[in-house]
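As structure tokens, the structure follows; a few thoughts come after it.
All protein chains but one are shown at their positions in the complex.
Each chain gets a letter, A and B, in the order it is written, and its residues are counted from 1.
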Amino acid sequence: MRRFEYARPSTLAEAVALLAQEGERAKVLAGGTDLLIRLRDRTLGPAVVVDIKRIPEIAPAITQDGALVRISAGTTMTTLVESDLLRRSFPALVEAARYVGSVQIRNRATLAGNQCNASPAADTATPLLVYGAVVVATGSGGERRISLDEFFVRSGVTTLEVGELVTAIELPLPSGARRSAFQRRTRRRGHDLASVTVSVVLADDGVRLAYGSLGPRPRLIVGGPGSAEELLERAVSEASPSPTSMRAGPEYRLAMLRVLGKRAIEAAA
Amino acid sequence: MTEITLRVNDEMRSYSVEPHHTLLESLRDDLALTGTKECCLVGECGACTVRLNGVIVDSCLVLAVEADGGEVTTVEGLAWGDQLSALQEAFLTRGAVQCGFCIPGQLMAADDLLRRVSHPAHDEIEEGLAGNLCRCGCYYQIFDAVESVAVGSGEQP
Partner (left out) sequence: MTQIGDPAPRGGGRGRVNGEQRYVADIHLPNELHVKLVTLPCARGRIGDIDSSAALAIPGVVAVYSATDLPHPMPRFGPQFTDRPVIATGETKFHGDPVAAVAAESLDAAEEAARLVKVEFEELQAVVTVAAARAEGAPRVQDGVAGNVLREHKVAWGDLDAAAKHAELTVENTYRFPMVTQFAIEPHAFMAAPDGDGVTVWTSIQHPYWLQRLLAQTLKLPLARVRVIAPDPGGAFGGKQHAKYEPLLAFMALKLQRPVRLVLTLEETFQAVRRTETEVRVRTGLTRAGKLVFQDVDADYLIGAYADIADRVVGKGSYIACGPYNYEAGRVTARSVLSHTVPSTAFRGFGNPQVNWAVESNLTEAAAQIGLDPVELRLKNLAKKGDPFIPFDTPCDGDWVEATKRAAELAGWDKPKPEGRGRGFALGIKSGPTTGLSYSKVRLHADGSAIVYCGTQDIGQGARTIFAQIAAHELGIPLERVSVVMGDTGIVPYDQQTSASRSTVLMGNAVLAASRQVREKLAAGESGEIVGVGDAKKEPDPDHPLGGSAAFFEFNATAVELSVDEETGDITIHRHVTVSDVGKAINRLQVQMQDEGAAIMGLGHTLMERYIWDDAGRIRNLGAIDYRIPTSMDLPEVMVSDMIENGDGPGPYGAKGMSEGALLPVSAAVAAAVRDATGVVIRDLPLSPERVWTALQQRDRS
């Protein structure tokens, strides 16, 4: 890797100030499972790496505050998988988190980091989208909330501004009954990057379907009650899988979107 | 260079590291603990697995500086002096070792699994070791070794 300075702010204010000061020269380090790969292959070459893990607000925590569940930015996939609260109310998210890499990866990879990395294949993105997740970010201008659907722009790019730091992901608890499911397609049973991800929520007040790896960013489609199959068809017609991807060809990906979407709907029904 | 202090295999170590060096590089080159191996360097193969602050990680994806103030156990820390752990013995007697290069990582992952789940089911073993590649194909024998320790006396692995 190229050399860099390592900073380890101990407060949120310190971190925000540092990020504002360094701008594009800085990269945030949480779990490191994406960042270190890119530092090694030199697709990223920051002058400063800002380790946010010692900031109290970032420390792993899954808390419920009224109708909202807050997952702090430092919360790892392992912690997610072990959370009873999440398993009860957000089972598709837990299901997806279980598939991220291996035990070794899950012990480090953070939920927030998985979104900030903005890979269209991010396993946890589609569950978060169907659950209506909100990204909480803090910058020098203060705190703001961004719906996850507005957070993703395209592969590797989010609407996070320079100098901003994600501090948490918020999930609204469902008001009524709902069922949800997650499906993914990989090249082998062993851990792998997904070539299709699909999440579905069936609730009394409507259906939400999200898919990933068929276009530059994960996509969310929302419909009225009982519209699951219709949403799936819409997804299949609008999805734009890469024609040159190494992981799967476009025809197969679209077909798998339909197959997995159907399976997710059946599992959630 | 940055000064770090960490506990490695129960010994306090204080020394300087380059911020851009990984924990894997630092263990092998700064501390001469070459038991942990380099292979894929992208967190796919598990050859570099160590225990960091109570959980297993791919040390190729951790910067050495991140381990400051923490606690690391490597394969060299599994035995008690020259007394091999039950798991290490089991790996030997059950034929779980061929070329041996993946074994330090497998042992760290297996040790971690047995700490979390004292009597893992077969699919839990498969999943617990899913982050450790073995090209010699010793998987069945490795599972066997882990099962034999779990089924054993229930003593610490």
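Simple rule for what comes next: a contact is a pair of C-beta atoms (placed from the backbone, for glycine too) under 8 Å apart; a residue touches a chain by one contact, two chains touch by 3 or more.
Computed from a predicted model, the values in this text were never measured in an experiment.
Asks: Could you tell me which of B:L23, B:L52, B:A67 or B:C134 touches the chain that is not displayed?
Replies: Only one listed residue reaches the unshown chain, and that is B:C134.
Asks: Determine which one of B:D30, B:E71 or B:E126 touches the chain that has been left out.
Replies: B:E126
Asks: Take the complete complex as the reference. Which residues in subunit B touch the chain that isn't displayed?
Replies: With respect to the unshown chain, the touching residues of subunit B are 18, 20, 28, 33-42, 44-45, 47, 74-76, 78-79, 84, 88, 91-93, 95, 97-104, 107, 125-127, 129-130, 132-143.
Asks: Contact with the hidden chain only, please: which subunit A residues?
Replies: 2-3, 185, 187-193, 246-249, 251-252, 255-256, 259
Everything that follows uses one rule, which is that only the chains that are shown with their structure count from here on.
Asks: I'd like to verify one number: the distance from the centre of subunit A to the centre of subunit B, where each centre is the average of its C-alpha atoms, in whole angstrom.
Replies: Spacing between the chain centres: roughly 28 Å.
Asks: Can you list the residues on subunit A that touch subunit B in the complex?
Replies: It comes out as residues 1-6, 8, 29, 32-33, 36-37, 39-40, 49, 51, 53, 78, 101-105, 107-108, 190-191.
Asks: With touch defined as at the start, can you tell me which subunit B residues reach subunit A in the complex?
Replies: 2, 18-20, 22, 41-44, 46, 49, 55-58, 60-63, 65-66, 109, 112-113, 127-128, 130-132
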